[in-house]
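Heads up, one of the protein chains got dropped from this complex, but the rest are sitting where they should.
For clarity, chains are labelled A and B in written order, and residue numbers in each chain start from 1.
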Amino acid sequence: MPQVTARPQYPTDHPSVPLRFALGERVRVRKSYPLGHIRTPYYIRGHSGVVERLCGNFAVPEELAQMRSGLPAQPLYRVRFLQREVWPDYRGRCDDVVEIEIFQHWLEPVRP
Amino acid sequence: MNSEESGNYRPLSYFQLMEVSLRELLVEKGVVTDAEVSATLEDMRTRGPETGARVVARAWVDPAFKARLLENGTRACEEFGLDVPALRLVVVENTPQVHNVIVCTLCSCYPRMLLGLPPDWYKSGNYRSRVVREPRVVLAEFGLQVADDVQLRVHDSTADMRYLVLPMRPADTAGWSEAQLAAIVARDCMIGVAVPRAPASPGLGSGLGSE
Partner (left out) sequence: MIERGHHDRGGLPGGKVERSEHDYAEWERHVDALMMLLTGVKGGKKLMTVDELRKNIEAIGPEAYDRMSYYERWITSITQTMIQRGVITTDELGRKMDQIRARLDDPCRK
């Protein structure tokens, strides 16, 4: 079993928005394509995965890049995606995964 | 051209000229000092994969340390006596069922404070493009065959975390010292494009991780 707890791994003391998603929860990456400095890779937008880890709360890079504070901080999650769902032509194992750090404001819940 | 050649004549590229100019301006303005620049250069020279290899070797011999490393990589490194400012380390463990590989598809994020400067290929467009989409093919090109019964996890270092792969300890290393173990953990093993191999006798290892 991975050494993953329900507490954020690297909490900061930044003023932050409340935590919205839980460990193990299924989330979808918003299918949004704005301009600016973005740390949510293009290839993962629109895809859904499972929260693997709570990383902590960090200033938003989109704002830091524009010489602003990036506060309030957003929770950062590691989200696990099945490769076969991300790439139509994926040829590895059916349970191969890609795990990506995604900020909360890029995530939405997945209705069961 | 090497700046030490031909006495004082140092033709600089546009970008080298920019670097010298910016640095001189910043020193004139009191933003940085030459001493700070020298100290930083020296500090980065001390950081290299050998340090990561010692962390791996310690995890191999000490299960409690390994557990702490997996729970909080930075705290475990600091406890190990390392100076790793600004590092938030996530350690991912290779097992008989799981192989991990690290990439930063957006730029070149890498645990520099632990492993030093990353290799050119890690920062290359081709690695960043392909390893997230066809990792098994890319690893095979690196000489590493990941078996069909092993799950492959790619970690894309997109935000504030940095990653270290904790490779599996090779079977025929029983009784080895930490120094002998560290010597077979090459940088590429901690990125995940290679695995450590035990040579015939400890102490004769080249530290190479892949065929």
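Here is the rule we use: a residue touches a chain if its C-beta (ideal position, glycine included) is under 8 Å from a C-beta of that chain, and two chains touch if they have at least 3 such contacts.
Since the model is a prediction, treat every value here as computed from it, not as a measurement.
Asks: Using the touch definition given at the top, which of the shown chains does the missing chain touch?
Replies: A, B
Asks: Given the contact definition stated above, which residue among B:L12, B:V61 or B:A179 touches the chain not shown here?
Replies: B:L12
Asks: Counting contacts across the full complex, list the positions on chain B that touch the omitted chain.
Replies: Residues of chain B in contact with the hidden chain: 3, 7-13, 15-26, 29, 31-32, 36-37, 39-41, 43-44, 85-86, 103, 105-108, 113, 117, 119-121, 123-133, 138, 141-142, 156.
Asks: Where does chain A touch the missing chain, residue by residue?
Replies: 33, 35-38, 41-44, 61, 64-67, 70, 86-87
Heads up, the rule we're going with is that only the chains that are shown with their structure count from here on.
Asks: For chain A and chain B, what's the span in angstrom between their mean Cα positions?
Replies: Whole-Å distance between the two chain centres: 24.
Asks: Considering only the defined contacts, which chain B positions touch chain A in the complex?
Replies: Per the stated touch rule, the residues are 67, 70-72, 74, 88, 90, 93, 105-106, 132-137, 148, 150-161.
Asks: If we count contacts the way the header does, which residues on chain A are in touch with chain B in the complex?
Replies: Touching chain B: residues 2-3, 5, 9-10, 39-41, 43, 53, 55-56, 58, 61, 76, 78, 83, 87, 90-93, 95-103 of chain A.
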